[in-house]
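Only a single protein chain was left out; the remaining protein chains are all shown in position.
Chain naming follows the written order as A, B and C, and within any one chain the residues start at number 1.
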Amino acid sequence: MALEIQIGDRLANVEKVSEEGSRMLINIDGKEFDVDLVMVEEGVYSILYNGKSFNVELVNTDDPKSYTVNTLYNSYEVDIIDAERKYQMSRRGGDVDEETYISSPMPGKVVKIPVSVGDEVKAGDPVIIVSAMKMESEHKVKKDRVVKDILVNEGDVIEGNQTLVVVE
Amino acid sequence: MALEIQIGDRLANVEKVSEEGSRMLINIDGKEFDVDLVMVEEGVYSILYNGKSFNVELVNTDDPKSYTVNTLYNSYEVDIIDAERKYQMSRRGGDVDEETYISSPMPGKVVKIPVSVGDEVKAGDPVIIVSAMKMESEHKVKKDRVVKDILVNEGDVIEGNQTLVVVE
Amino acid sequence: MIEKVLVANRGEIAMRIMRSCREMDIRTVGIYSDADRTALHVRYADEAYHIGKAPSSDSYLHIEKIIAQAKESGVDAIHPGYGFLSENATFSKRCQEEGILFIGPDPMAIETMGDKITARKTMKEAGVPVVPGTAEPIKDESKVVETIHNIGLPVMIKASAGGGGKGMRLVMTEEEILPAVRSAKSEARESFGDDSVYIEKYIKSPHHIEFQILEDKQGNAVHLFERECSVQRRHQKVVEETPSPIMTPEVREKMGRDAVNAAKAVNYRGAGTVEFVTDDNLNYYFLEMNTRLQVEHPITELVVGIDLVKEQLAIADGKDLSVTQKELTQKGHAIECRIYAEDPNENFRPSPGKVKHITEPMGQGVRVDGYVYEGYEIPIHYDPMISKLVVWGLTRKESIERMRRSLYEYKITGVKTSIGFLEKVMKQSDFIAGNYNTNFISHHWDELMETEECGEDCEQMAIIAALVDFEKKQQYAKSSQNNGQAEKTSYWKYFGRQKNLTRI
Partner (left out) sequence: MIEKVLVANRGEIAMRIMRSCREMDIRTVGIYSDADRTALHVRYADEAYHIGKAPSSDSYLHIEKIIAQAKESGVDAIHPGYGFLSENATFSKRCQEEGILFIGPDPMAIETMGDKITARKTMKEAGVPVVPGTAEPIKDESKVVETIHNIGLPVMIKASAGGGGKGMRLVMTEEEILPAVRSAKSEARESFGDDSVYIEKYIKSPHHIEFQILEDKQGNAVHLFERECSVQRRHQKVVEETPSPIMTPEVREKMGRDAVNAAKAVNYRGAGTVEFVTDDNLNYYFLEMNTRLQVEHPITELVVGIDLVKEQLAIADGKDLSVTQKELTQKGHAIECRIYAEDPNENFRPSPGKVKHITEPMGQGVRVDGYVYEGYEIPIHYDPMISKLVVWGLTRKESIERMRRSLYEYKITGVKTSIGFLEKVMKQSDFIAGNYNTNFISHHWDELMETEECGEDCEQMAIIAALVDFEKKQQYAKSSQNNGQAEKTSYWKYFGRQKNLTRI
């Protein structure tokens, strides 16, 4: 089964050609890799390729087709683009304007929401301030906006990447 | 729901009286225990009882109703005796003569089987020799027996507690 | 005789203290907030009690709750660790009043050292060098200029009512003096309605060097040599080492004597640290005294061989110091790296969350003082420090090599950490040469921010692992639809569920 795998900006065509025990022949963009691969711990793979020993860890996200993949020094965002995903992507149509959903990449606590629904805010104005581990982060709008919805209250504990404020 | 729990030689009547978050009131043989209990790692429980901090680890066996439970210095075999298990026990009837199934508690490799099916063996005679980690163990019959069945071959890798030889 | 101690702290330092208590056969009492029920110190302590809500003010900073718990548990002493109540004179006093030993100095010593102006004055009287400068604010312009000439350039002019950099001017040359004084004063007047200023000697590329001291209740005091703490980011120490690469035996002896005098001047009791700001020529000035155990105390322990927590407990118990100055020597070299839950690629933003995997470095000369475990959720409420990685080597070179190796072995996933950043510090040529001061990180920022590449193959291996893992998932999904082995796998489903719920 051939798959497309998105890794950072690169889209790779990948196929497992054959498998015998831990020995696998994998084709990536036309080049064949003869590897010996075993899962040694949950989500941790030991791969021997050309004698070289690699340790690769997969960290799962909420989406079963997305991984964070850690190698020795690099960390990659990896997405499996199978038929289903392709269909979803085609249906989704144009890009969502991510800018209208304000979130914090860091989990924490909402310290202050200096705006109310209906407020007009200028580019660079903070709309929410989140604190974690003694450090506060201001989240600002990048363009002039109107506050459409506020989904959390001051004092709330929030997860990373949760939508906090909607603007338009 | 009241349950019977077998721990070593003791059979205890146990019931969870109430539960609120991590706080639980448990009745064991008529005595109430007010504990604060959380699972901190897979199978590892932290229990605070009368302020004292206990760490209890449950190791699962193949049987979902049996555990090996490790406390600081002690290791217990624990069985949950619910209605189903009681029924099974009543059906099973008298004790199985464990002595007729020879097994090794230690996984390893079969080094030698000095007997054949049909052989008459004397009490104390070894019927199978297993080796693991450079150490050999002889498994002997405790009474005069006849070898009825040999389930493994010399050189086989075996698991712990697997039946190797049947005698009668 | 101390037989039972309440540790009024959390995280690695709570573990650190309890470990020494266990070696001394002293029973430990842990306390925990709502956020810390699953923390390791609760599991490690002999007894543990809930003390309040997650915010520190309701728990680890709540003096009366802690005192009440200490009395109820019948402890002989309270160890405050660092941070939280460790330098709180009121807490030290409340312990005294309740007849509980406070593992630290008495309220007076904490207060004296806690107030910068009093501390500076006390040190001057004790003959400990302080940064040259004015003791009182000056209003008169000509007096300001005269003072600057007395102190000698470069100097820093600071608004006496100031803060936030307002009314602050650095003066490097003779010609800058008058314009700087005038603009500083006018800015100060506008900002604070008060144009009086302080003048302080400016130390150009300062080193932060501190001395560990111990003093017992009989007044015996020793120093345990220096720690070099100049690798800092936003005035936070990141890497510490001992001996300092710029230290000489002569200056060490002199600074050590001054550190002991600083402690004696406030009748210090216990373990403390005297911090000095030091220039490239090893001119040094008293900066402040930390009246507690420092985060970086382990490097001293590795090089000197003394367990500082055990000494703290012995001193609190009224015992004499176990060693004299003459018996103390430095052997080898030690480095500490502080491992934070933070993302170096996003300007070191904190990264709390659930720890998925940890592989700790092991082997000769490696010490990890940590507190997180696999599956542990690092709370958002407290400090982002995960652990301290400390290594010892016979030489500075060996200890850098060992630190590099240990950072390479150290794997923590689930949260972002500063491990990769620290590896780059250990490979930076000026650090290796011992040629750095407190500007090190900002000077080498670009270099330290570069991504290390593990080569073309790395990316391919990442793709392969993802492919294989995804295909296995699919196979499993299929096979579990096709057969009815529900009974047999239910246990693992259960654990799967558990983990899913808690979002590993």
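Methods note: a residue touches a chain if its C-beta (ideal position, glycine included) is under 8 Å from a C-beta of that chain, and two chains touch if they have at least 3 such contacts.
What you see is a predicted model; the values in this text were computed from it and never measured.
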Contact with the hidden chain (one of C:Ala68, C:Ala135, C:Leu394 or C:Met449): C:Leu394
Residue among B:Val14, B:Val152 or B:Val166 that touches the chain left out of view: B:Val14
Chain A, residues in touch with the chain not shown (by the definition above): 22, 36, 38-42, 46, 48, 51-53, 55, 60, 64
Touching residues (missing chain, whole complex) on chain C: 15-16, 19-20, 22-25, 44, 298, 301-302, 305-307, 331-332, 359-360, 362-370, 373-374, 394, 398, 401-402, 404-405, 408-409, 472-473, 476-477, 480, 486, 488-500
Absent chain, residues of chain B that touch it: 1, 3, 5, 7, 10, 12, 14, 16, 24, 26, 28, 33, 35, 37, 39, 41-45, 47, 49-50, 52, 54, 56-59, 64-65, 67, 69-74, 76, 78, 80, 105-109, 132-135, 137, 157, 160
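Criterion: only the chains that are shown with their structure count from here on.
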Distance from chain C to chain B - Cα centre to Cα centre, in angstrom: 48
Intercentroid distance (Cα basis), chain C paired with chain A, Å: 33
Contacts with two or more other chains, residues of chain C listed in rising order: none
Two or more partner chains touched - positions in chain B: none
